[in-house]
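Pasting a structure below so you can have a look.
In this view, the complex is presented without one of its protein chains, the others remaining in place.
Let's look at subunit A:
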Amino acid sequence: MAKGSSSNNAAAVFGTAVALRLALFQFPALASLLGERVEISTPVTSFKRLSEGVFLFTNGVPPYDGGVVHQAPLLLGLFYPIISSPLLVNLLYILTDLAIGYMLLRITVIKDMDYAKEKKITQYGGKEEEPGMGGLSVATLYLFNPYTLASCIGRSTILYSNTAVVAAIWMGMKGNRSLAMFSVAVATYLSLYPSMLIIPVILMLTRKINDNDLTKKVTIQCTGLFAGSLVALFALSFVLVNSWDFFGSVYGTILTVSDLTPNLGLCWYFFIEMFDQFRPFFLVVFQIHVFIFAVPVSIKLRKYPLFVSFLLCAIMGTFKGYPSIGDASLYLGLLPLSSEIFKYMRYSFLVTNLFMYSTLLAPIFWYLWVYVGSGNANFFYAIGLVYGIGEIILMIDSTFAILRRDFEAHSPPETTGQDAALGWDREVVQK
């Protein structure tokens, strides 16, 4: 009975998600409006550029020669047969989005099984910690997140990279080494930055192994698998477009931030303003800054690989060269996987507000800058900074929360006696 109703619920959630997306796709004006918003499609994820690439490819022109297309060749190959039919394209986007929702649901189920085996944390008042959100709630939060919807209707190709990331996490949790590594390789192949997710995914794959040597062996095997898949993908791409030009056009553009179209990120304005002789130095600093967190975060939080993958995705979504709200939809979708930390978070009101303000103000300031002409680029960049602050506070707050929960697990609270009176974190409320 209970199972029946839950599957009914799942059908309702996924059905509504499909219906909503189909309904929104019925307004082509909306799709093209969203597709042209700089907050949604960046030079490396724009559907318009992808269509251009497919068109060039179809007509036998090398797609990566013109400096317009920055998407991976296999993505061109994926869209090549279906691009002439908007319905098929839209369906592909909808189904991919649903697949992410489904995978998030499965990940939660696996996580809950892990969790059931753990020792429960005793909380104040001697109560046991309640389990986190159910899988369906996690999927719902992803599927009905306005960012996800906007990104899907705007047909940003970040969706495919996000799918690969979530698939990697799912396979990692499931313990399927080859598929997990293949998914990380696909994500890396599509947008480069997810390569650092190899660390948390290996942590997931080895989380049940206690033997040190075996862990080492698995790690080496996984790295090999990752490298192998990546090489295979590159080789396949070469076969498809018959040149290595795509390296410069896809990964060169990502790494050198050569297309300075404004976006919500922190790079474009900085590199527009900069004198050319300083550019390489700061480029290296900015890019290292994205990757530098991977190792320390994974060491400190090695017990929580799911959270590490959330944190790394948030770092990517904040500091990469071409962030969009599609990145936000990914890490906001991964955050509820660690829902047990929510009650330790202190700034949820602030973060929600920062996200809402930047979401509303970004188009307004863009309008003032580009259409009315009474504002300027500083307006829009300022909102990018506000958005960045929101993301950074979210990362800091959630990291605090998981460490705090860790602390609670190690040292169960004293609620009686002298220790309680001296408790450093007790809020004393006078009536």
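We adopt the following convention: a contact is a pair of C-beta atoms (placed from the backbone, for glycine too) under 8 Å apart; a residue touches a chain by one contact, two chains touch by 3 or more; residues count from 1.
Note that contacts and distances are computed from a predicted model.
K.L.:
I notice the complex is incomplete. Of the names "Signal peptidase complex subunit 1", "EF-hand domain-containing protein", "Gaa1-like protein" or "tRNA-splicing endonuclease subunit Sen34", which is the UniProt protein name for the chain that's not shown?
P.N.:
Of the names offered in "Signal peptidase complex subunit 1", "EF-hand domain-containing protein", "Gaa1-like protein" or "tRNA-splicing endonuclease subunit Sen34", the one UniProt assigns to the missing chain is "Gaa1-like protein".
K.L.:
If the hidden chain were put back, which of A:L33, A:L360 or A:L385 would touch it?
P.N.:
Result: among the candidates, A:L360 touches the missing chain.
K.L.:
May I ask which residue of A:L91, A:L368 or A:I389 touches the chain that does not appear here?
P.N.:
A:L368
K.L.:
Under the stated touch rule, tell me which residues of subunit A contact the chain that is not displayed.
P.N.:
That gives, for subunit A, the contact residues 123-125, 127, 343-344, 349, 353, 356-357, 360-361, 364-365, 367-368, 371-375, 379, 408, 415-416, 420-421, 425-431.
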